[in-house]
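A single protein chain has been omitted; all remaining protein chains appear in their positions.
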């Protein structure tokens, strides 16, 4: 473990790299059997609550949420298949992927032929266990490695699933970091997957760590963190918050943020929202990064971007869900994610938050010709050198575009310079009385 | 002949492939000597009338049509050149390309040197006969293979062209398939070329077959089919129908639709008319298909897209006119076109008509979040599978974009899914009460 000192002691948290802290949290979340409802979600929120002061919501079974109804709550204690020889073939205790998520209680003895109809494997990846669910159709089933199934002899098998599907509630966690304004940045990660490390222990751990890191920061925006089951969770939240979604100016859904693939951003439905432009700017400086257009398939951006809401919410991930072979299998384990990738994802989110926080629209108070920067000590006094440093270029770009119709982000887009370099230049020029804030920030 | 059964009998028309039926009709049209006026046009319309109930128009010589005047009518009976040895060098009877179209009557004996000024060849394609016309400048001339000319010995040649250029009329045919509305889709093919199979026996035969196929179809649009000589014919039609061109919502000019080249669409002058988008969508799914911008050179789209009309009329062809070596030569014969290519062209036009007919703008009646498709039996009940089938994607795209500002065609453009797949999804959703028709279809 990288976050244990060579002498075996644990360093104080602050001295551990943020990637290692996120990884350690993901490790804690990994073993829990989560689903869209049930105690696994509650245990997960218990752990996250050690890092950030979560508000927990319990929404009773049967509650109408938009077009949906909160389902019965599912809890599982054990499940196994025992072979004709009395040997245990699969055991929920060894991997919670072995049972189809939301399987109903079952106990019986079946011949292999009948049992097979309830067993899911991946013939093309014969050594991994697939992940399957059956939330809305009552059924039971097992998932296992195809190779193991192939070795199962004919005969009668004892099957036992000790699970409850009963009235209860749907659980989700929420944390609001209050800024100076009530305009919101929504960050959302799904909490419903069992032992899949990248999808989405990585997202949950990253989001909790990001929320914690904001606690000491004064921000313009309020940041809302949502840890909720996919689809039904975001639908439940939207249903209970219809009157306040108009406050959301920016949003990101996070999943699969810990693997080795290059960062990927999927645009919001509108496609050129501020968050889309900010992510494009940040990823534009990352080698191999991908930008994808919105499509109505993926994670909870499907709900946030449904036409009745059409929120400016994009999705951030590394490996594109559904395209890497480990996706939704037992190969999406703790070896598939790494602290360095989690740290990289954290850094990217921090840069985007910096843009959201730091963007403003300056107005050049000396707009006719360039102001004499040299007189103000803002410019290399000795001319004629072959190249002007980046800082000089930032000053010149900000002055040139500070006509009240360009925010710093649009200056970054036009100049190709990093946002933060332009932000620093704008601060410097502002300090020298050369810039004022444009009357309205309407134009960005 | 592919449309003859192995036992030599002819199958009933319905059982012949449409490509073969179009080819058989082109075969019938091929031998006729057409021009911009004259009995060749009338014979062609006679044949086409066996397939579709054409209205025939005769417009007298001298009629003012826009900036033009209907010319005298040309009819030719025979033409030949006889050599010094009494041998026939060229004979109109063997190919109607041998005589410059619209040649005036001539009879005389000329030395080769003088005759040469009246002979057109293609030195770079020495074995084919070129096609030449002289509609508006009274002249006479012959076209022949360059090799044949090279072999003609010096001496005196007897030349005889038995043709009339007299007051008469310009002839064109028209067929209107009436739809529920009087908004029109104009389909136009030029009827003036003599024995050139691709240019344009193919277009004439395809259009007549398409008109026939519509007879049993209830359509929203009215479909106007025009079989008229190039330039002067469309100008005459426009001149006589100025008060009704405002009804034309879509239009296509057809020529060269039977050769082996990939399909080509040339956009209308406005460039993003519905027909331009529909053709781009259909051809976007055809390997090797070409989209070309409008230019004022080509066929009758020149007239329909003149600035005073600016109709949404594009042009569909396979080989691009003027670029393939067979163009306007005797090599554009029945071997140059094929039933399979005609069938492919027919299919493409049918798909475009389907888009024109089936496009509508749905409104999602459950626009907040996704509606629960599973409850309605519209979605695979077992989640977690790696890929969702195309049908599920169509349902999701339609629901997501059904905000009243996207027609099915714009959904197809944005999603990259086939129009008909989205149309099927929209029908299904509509049947389940999830979609209504948006108040106005103005926005597409």
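Going in written order, the chains are labelled A and B, and every chain counts its residues from 1.
Quick note on the criterion: a contact is a pair of C-beta atoms (placed from the backbone, for glycine too) under 8 Å apart; a residue touches a chain by one contact, two chains touch by 3 or more.
Just so it is clear, the structure is predicted and the values come from calculations on it, not from any experiment.
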Residue among B:277, B:302 or B:406 that touches the chain left out of view: B:302
Decide which residue listed in A:128, A:399, A:412 or A:428 touches the omitted chain of the complex. A:399
Among A:80, A:169, A:202 or A:415, contact with the omitted chain is made only by A:415
Looking at the full complex, which residue from B:142, B:327 or B:419 touches the chain that isn't shown here? B:327
Touching the missing chain, which residues of chain B? 66-68, 101, 130-137, 139, 231, 234-235, 238-239, 242, 269, 295-297, 302-303, 305-310, 322, 327-328
Where the unshown chain meets chain A, residue by residue: 364, 366-372, 374-375, 381-388, 393, 396-397, 399-403, 415
